[in-house]
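Only a single protein chain was left out; the remaining protein chains are all shown in position.
Which chain is which? They are A, B and C, in the order written, and residues in each are numbered from 1.
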Amino acid sequence: MRTQDILSKHPNPSQNLDQIVALVNSAFACEQCCTSCADACLNEDGDMDLRYCIRTNLDCADICATTGRALSRQTQPNVQLLRAQLEACRIACDACADECEKHADVHDHCRVCMECCRECSDACRSLLQAMPQGAAA
Amino acid sequence: MRTQDILSKHPNPSQNLDQIVALVNSAFACEQCCTSCADACLNEDGDMDLRYCIRTNLDCADICATTGRALSRQTQPNVQLLRAQLEACRIACDACADECEKHADVHDHCRVCMECCRECSDACRSLLQAMPQGAAA
Amino acid sequence: MRTQDILSKHPNPSQNLDQIVALVNSAFACEQCCTSCADACLNEDGDMDLRYCIRTNLDCADICATTGRALSRQTQPNVQLLRAQLEACRIACDACADECEKHADVHDHCRVCMECCRECSDACRSLLQAMPQGAAA
Partner (left out) sequence: MRTQDILSKHPNPSQNLDQIVALVNSAFACEQCCTSCADACLNEDGDMDLRYCIRTNLDCADICATTGRALSRQTQPNVQLLRAQLEACRIACDACADECEKHADVHDHCRVCMECCRECSDACRSLLQAMPQGAAA
């Protein structure tokens, strides 16, 4: 990912650039992990019911993708909109990490996915903290 | 869209199916409108500064896509996650409708897009109202 | 969907607008159907192995989404790029329809999804035929 490089070349670069870069990188990595975890879960033959894990992986992948894209834009940011999407992303990542954690001992892909989700959830929290409630991103 | 048809064939169809169908249809229609409005704005040669309109169109398209997909799934819904995504979608649609409204007299595509966004925002609100705070979707 | 309405308001509307509108509508409807069919398949308890069906549904949903978005843009179209994406979409829709057909008698959602995919595949074919190999879309 060249996120840091390209975001810093914007004519009007954002405040909080370090937290934005961390969030964007984590969000795309989490989209990738969740997509692969859903696909791997589909092929597990054990006794565990992985249906909720797959569903939450798919939701989390889509939500991370959208959040990573929205934070990749720096034109006149709408803070209320971005905060709401970051909040949805944090909740999706927490839900997916909690579910993957239940299967982390048995399925290695769930352990990797749990780590991706925790990282992205932390990045959401850091950016939400850095971004003032009513000021520009 | 055959949303009503396919959602009703699920082994465990959701409660609030009418509101979910309305939301899913509005969300995909709004993704389409916002994608086309951003592209049309890019080609307008007038005096208006349409940069914030384009940016908000792109955010709104992505957020509507993700919301339409998440509500198209009926497996063991996580209500907290879905409510947060619906709230982000409502805010994005309101922001995009408000911005498009400013150019609706001059640019017909902004008027159509404003109508799509208002419809999707209303569908978010109706579903948020129907979906109990802590119960299944 | 207000696709016809918004595409016709573009400052430089495309040739082949009827075929483009049909394709865009079919592509978003197919994304929706494939997303719901994958989710419904996940909850079927019968003897059928639906893993390839789910995987192909997920690929087809993503490919239809991207194709619907790309054809929603009318700015200086790159015909070679659009033709390649339409070709990928046609192949994905055919593959998904063929797989869903195998379960259409048993699972109603697979029958609805098959119909969506066939419609979108036909729309790809019509647009590919209308769009000259080397001219503007």
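Definition applied: a residue touches a chain if its C-beta (ideal position, glycine included) is under 8 Å from a C-beta of that chain, and two chains touch if they have at least 3 such contacts.
Since this is a predicted model, take the numbers as computed values, not measurements.
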Identified contact with the non-displayed chain, of B:1, B:24, B:37 or B:54 = B:54
Pick from C:62, C:108 or C:122: which residue touches the chain that isn't shown?
-> C:62
Chain A, residues in touch with the chain not shown (by the definition above) | 1-3, 5-7, 9-12, 24, 28-29, 31-33, 35-37, 39-40, 42-45, 61, 65, 68-69, 72-75, 107-109, 112-113, 115-116
Chain B residues touching the omitted chain (full complex) = 38-39, 42-43, 51, 54-55, 58
For chain C, enumerate the residues touching the unshown chain of the complex.
-> 51-52, 54-56, 58-59, 62-63, 65-66, 69-70, 73, 75-76, 78, 80-81, 84-85, 87-88, 91-92, 95
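Just so we're on the same page, only the chains that are shown with their structure count from here on.
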Same or different contact residues where chain C meets its copy chain B, judged by the half mark = same
In angstrom, rounded to a whole number, how far apart do the mean CA points of chain B and chain C lie?
-> 20
Approximate Å spacing (C-alpha centroids) for the pair chain A, chain C = 27
Residues of chain B that touch at least two other chains are 65, 69, 73, 75
